[in-house]
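Excluded from the complex is one protein chain; the other protein chains are retained at their positions.
After this line comes chain A, so read on.
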Amino acid sequence: MDASSKPIFGEDINKETESLYKKEKKLGEGTYAVVYLGRHVKTDRKVAIKKIKLGNARSGLDMSAIREVKALRELRHPNVIELIDVFSHKANLNLVLEFLDMDLEAVIKEKSLVFMPADIKSWLMMALRGLDHCHKCWLLHRDLKPNNFLIASDGQLKLADFGLAREFGDVQRVMTSQTVTRWYRAPELLLGATNYSGAVDMWAMGCVFAELLLRTPYLAGSSDLDQLTTIFKARGTPSEDEWPGINKLPMGFKFEQHPRPQFSELFRGASDDALNLMNQMLLFNPTDRISAAQALRHPYFTNHPRPTEPAKLPRVQQPMAATADSEASGKKRQYNDAFDDVFADNEGGALDPVHASKRADLRISSPA
């Protein structure tokens, strides 16, 4: 290695990285970060630069920034957002991410679009591939929901927002149950489990699958307790047989008994194999719940119809500039009410209240 041409010192490497990108315009702003449209000065590649503000962080770098950088630096997969580079400037951390201008939530909400069964299969397959890669790398995403699945211009779906991601697999290490946006939160988390696995992400994935079929959130509880009731009403209260040990979970108590409804009545258009897979993703017992790798081998994906090619999937027509402007004005940001208590980093430590209120979701673009 030629020492004179390549910088050795950390700050020189950082400066060199910074000089590779230019910011073009602001796309959106939250309390936690600002997102810019940017370009690589040499290749002209379009990128999104997420500038994480740390100005007033009392304990320095924020946990969600650390988690996101730590996870994305390791993951490389066509269905996971690419973290191209990272650089710091003064007290700002800048993540250079691949530019993705649409998310699945916007597509689901655009009622003028008609989803064919093959489209849903295609999105779900890409989402599961990305998730399977995370789980193989022993990483939990812990915040899967439609607006964390971003969509590239070629139609590829990508997992994004790794601010709650962490490694798993060590049974001795306690994890917080206060994670995942409520409507997508697995029943074991709602019951306070502190040891869990990829099954929590699979539950969320099952909810997203249902939402693709229904075009509306499937299990929309209004509070944590109501969330469980909502789940039990929709899925039937689990018996001790179905979920052995349910009474041993922290905070566990007796629930109202709800009968199991006929799923095929609610999901009228869904094929049997689709319903079968969805039901396996939404099993109460986390150890029975299907894994991402198993789900990808489910007959649903090999049966007719073939998944739609990504480039041919329905898209939302939205001029970038319009959404960017409305986001920048600060009024347009949509939070679903399930978001309020999603942030927690108190595993083995006290939750810093500043962080809890500071964390804000930020999309590069939001539904028009």
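Here, a residue touches a chain if its C-beta (ideal position, glycine included) is under 8 Å from a C-beta of that chain, and two chains touch if they have at least 3 such contacts; residues count from 1.
The definition used in the following text is that contacts and distances are computed from a predicted model.
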**Prompt:** The complex has one chain missing from view, so what does its UniProt entry call it, picking from "Cyclin-like domain-containing protein", "Splicing factor 3B subunit 1", "Ribosomal RNA-processing protein 41" or "Signal recognition particle 9 kDa protein-domain-containing protein"?
**Reply:** "Cyclin-like domain-containing protein"
**Complete:** Of A:R73, A:R215 or A:K312, the residue touching the omitted chain is A:R73
**Asked** Which is it among A:K50, A:H141 or A:R166 that touches the chain not included here?
**Response** A:R166
**Prompt:** So which bits of chain A touch the chain we can't see?
**Reply:** 1, 3, 8-11, 13-14, 22-23, 25-26, 36, 58-61, 63, 66, 69-71, 73-74, 76, 86-91, 93, 136-138, 166-167, 170, 172-175, 293, 345-350, 352
